[in-house]
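Just one protein chain is left out here, and the rest sit where they should.
Chains: A, B and C, in written order; residue numbering restarts at 1 for each.
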Amino acid sequence: MTLLVFLASKNWYDIRDLSNISRVILEGLDRFLPSGIVYVVAVLLGFVASFLIFVLPSQLIVGVYGERKIIGRMQSRLGPNRVGPKGLLQPIADAIKLMQKEALTPKFADKAVMWVAPIIFVAPCVLLFAVIPFGPNMIIADIPVALLYFLAVSSIPVLAAFMAGWSANNKYSLYGAMRIVAMTISYEVPLVMALMGVVLFTGTLSLQEMVLWQKSNDIWVVFLQPLAFAIYFICVSAELNRTPTDIAEAESEIVAGYLTEYSGMKWGLFYGMDIGYAIAASAFAATVFLGGWSFFGLDKYIPPWAIFIAKTHLFYFLFIWTRGTLPRLRLDQLMTFAWKFMLPVALINLVVVATERMLWQELTDGKLTQGYLYLFAIVNIAMAVAIVYAWARMLGYSPKDETPMRPRLFNDARGYVPVVSEKGGR
Amino acid sequence: MEGFGVVLSFWVLAAVTLVSAGGVMVSRNLFHAVLFLITTFVGIAGFFVLLSADFIAMAQVIIYVGAIAVLVLFAILLTPHAGRDNGETRMLLPALLLSTCLGAVFIFVIVDADWRTISESPSVGVRELGSALLGTWALPFEIASVLLTAALVGAIMLVRSPEEEAEDALV
Amino acid sequence: MTLNIEQFLIVGALLFCLGLAVALSKRNAIGVLMGVEIMLNAVNLTLITFSRFGESARPITGPTFVVFVITVAAAEAAVALALAVSVYRNRDTVDVDRLNFLKS
Partner (left out) sequence: MSDQVKSEPFILNIGPQHPSTHGVFRVKVKVDGERILDAEMVMGYLHRSIEKLAEERTYTQNIPFTDRTDYLASMSNNLGYVLAVEKLAGIDVPERGQAIRVIMAELQRLASHCMAVGAFANDTGAWQTPVMWTFREREKILDIFEMTSGARLTCNYMRIGGVAFDLRPEFEPMVRKILADFPPFIEQLEDMLSGNEIFRARSIGVGVLSPEMATNSSLSGPVLRSAGIAWDIRKADPYSGYEKYDFQIAVGYNGDCYDRFIVRLEEMRQSCKIIRQALDGLPGGPHSTQVPLALRPPAGEAYARVEGPRGELGYYVVSDEGPTPYRFHIRPPSFINLSALREITIGSTVADAIVILGSIDIVVGEIDR
């Protein structure tokens, strides 16, 4: 996959490709520092650029402030507007408040494990952004197994949550710990199946090459495989336990799940990194499904990293939207949904996509031209709807015998005897 | 494999892995032992990255840290009364003796033999592994999948309680 | 400042012995299983070391075998833990010393 011609010139002031600036800095440093040091500085520069400039502000602005403002609007209230101009300093105020709050440790808690859990919860979030491409050559580590790296690193915070829940020696947090582990394991399987469908078409595991594939073929994978995108969204919102599936810290049932005993900045780390993982998941979705930094050729004029950031926050809005409106599912409903619905549908999707990929190989006898992709896209969209409906009917969901949304109405009291229905309903 | 960074990371990984493996041996609380076990798995995944076997490193983290460690944790949860003190049997001393002798033999052989090694790493990427698994090693690959299904069914049969079996018998 | 095969093999050997010690000395069946897992990982490490350093016509066989070892280890862990749980259910203990049903 040759790197396509890119208009951005090589001089440092061209903001369309921020890697020029880092290249200029590193060349400057190279003259009088040993190469080992420059290697470390390059990685640090990458970390500063990706995490401190993109993730932390978007965590604070979009994650804390934006989410509370948008959900406030959904609930016909204003949302934070006291601290700072129009409430923009609210996240910083929260952080300061959390820092000066006392981080309690319960008497019989497992102190060492309770102290380590937030650290292990935070570290993988930073690791996740090493493989995500912000622009044509704005990526810290373009490793050939980036997709697997993402799955591997995103399975570590589950263990940290379990450690937090188990070590807090509190019945509610034990509930939360067991729930989060059981749910994440059962939602990781359909997630991997859906992503395998994507890999079949793009042919590589590296995220940069996936973006280039989508750019060269002028099609986004979300149109090519809408079912994989839907499965990805549901599985990721289950793993991050965002609202339709936030049973690990279900406020109304088990107080705060595995976070019950945490207070002060320890809780703050968990809360902040929940949003960090949501942003990482939406960045990953933007790269894999929504064409990353490419926008059908427009990325020559608009800075590619701006396109990427816009797509990430667009996907993040889906999380905010579901959090603001949907109620929560029960644990056993989630489990049956994962194993009886998500997994079979993901498998069928994988089979259909594999046959398409083989057809694509045969029909274009190896040249893999672009034309057939649009045909596959239409077929896949129809297939997605058909599979979901057919499998739901197979599992026994029949819309006709639904309980009506309106009760029965009677004109006079009938005494203490059950009323045989007169008008409508049973 | 030269360069200061590589050697430094090797010694760090070796220290982390061996110390956490020792931790599994020494720690008093079974739950801490599992946490040390997880650190060992991550340390070994680091070794695989050092030996430029990326896919295996990622598979190791996903399968061992993501699934087997959780399996062990759930096993501990499902056996509440069994002692969680990670104690040793009376066979502690003979076990230590045996493993030190075995270790001595291994290290002697390693140091004594002169290995014909190649310097640059052969291309062992995902593509080659995929073609190998489905090419020359296709049969063992299918047998492995059958083995996994058998293990799955076996584990469920072992753990099912009489009521669930009775339940199924009725239907 | 170079790494050669001996260092990796020594780490693998030490890990294997540690796993053996854990497997033989632990009283709790789950502790024994942890020891076995460490031994399997040590074997994986040695396989990959030979695949990286050793001279061979097909270096890919190392990682292929590691994949098979990982699948077998996963299957074995699942069945062993299922065994431990069902033994716990009948005997209310998972201590290896007291699981001597065959003795009269």
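To be clear about the criterion, contacts are C-beta pairs under 8 Å (C-beta built on N, C-alpha and C of every residue); 3 or more make two chains touch, one makes a residue touch a chain.
Keep in mind it's a predicted model, so treat the numbers as computed, not measured.
Chemist: Looking at A:173, A:243, A:287 or A:312, which residue reaches the missing chain?
Modeler: Reading the full complex, the residue touching the unseen chain is A:243.
Chemist: Which residue among A:24, A:74, A:89 or A:388 touches the omitted chain?
Modeler: Touches the omitted chain: A:74.
Chemist: Touching the missing chain, which residues of chain A?
Modeler: 71, 74-77, 171, 175, 243-244, 246-247, 250-255, 323-333, 402-419, 421, 425-426
Quick note on the criterion: only the chains that are shown with their structure count from here on.
Chemist: Approximately how many whole Å separate the CA-defined centres of chain A and chain C?
Modeler: 34
Chemist: Chain A to chain B: how many Å between their CA centres?
Modeler: Each chain's C-alpha centroid was found; their separation is 29 Å.
Chemist: So which stretches of chain C touch two or more other chains?
Modeler: Not one residue of chain C touches more than one other chain, so the list is empty.
Chemist: Give me the residue numbers in chain B that touch at least two other chains, ranges are fine.
Modeler: 3-4, 55, 59, 67, 74
Chemist: Please give the residue numbers of chain C that touch chain B in the complex, ascending.
Modeler: 1-11, 13-22, 24-28, 30-31, 33-35, 37-38, 41, 44-45, 48-49, 51-55, 58-64, 66-68, 70-79, 81-86, 88-89, 92-97
Chemist: In their complex, what parts of chain B are in touch with chain C?
Modeler: Residues 1-4, 6-7, 10, 14, 17-18, 21-22, 24-25, 30, 33-34, 37, 40-41, 44, 47-48, 51-53, 55-56, 59-60, 63-64, 67-68, 71-72, 74-76, 78-79, 81-84, 86-92, 94-96, 98-100, 102-103, 106-107, 110-111, 115-118, 121-122, 124, 128-129, 132-133, 136-137, 140, 144, 147-148, 150-152, 154-156, 158-159, 161.
Chemist: Could you list, by residue number, the parts of chain B that touch chain A in their complex?
Modeler: It comes out as residues 3-5, 29, 31-32, 35, 38, 45, 54-55, 58-59, 61-62, 65-67, 69-70, 73-74, 77, 125-126.
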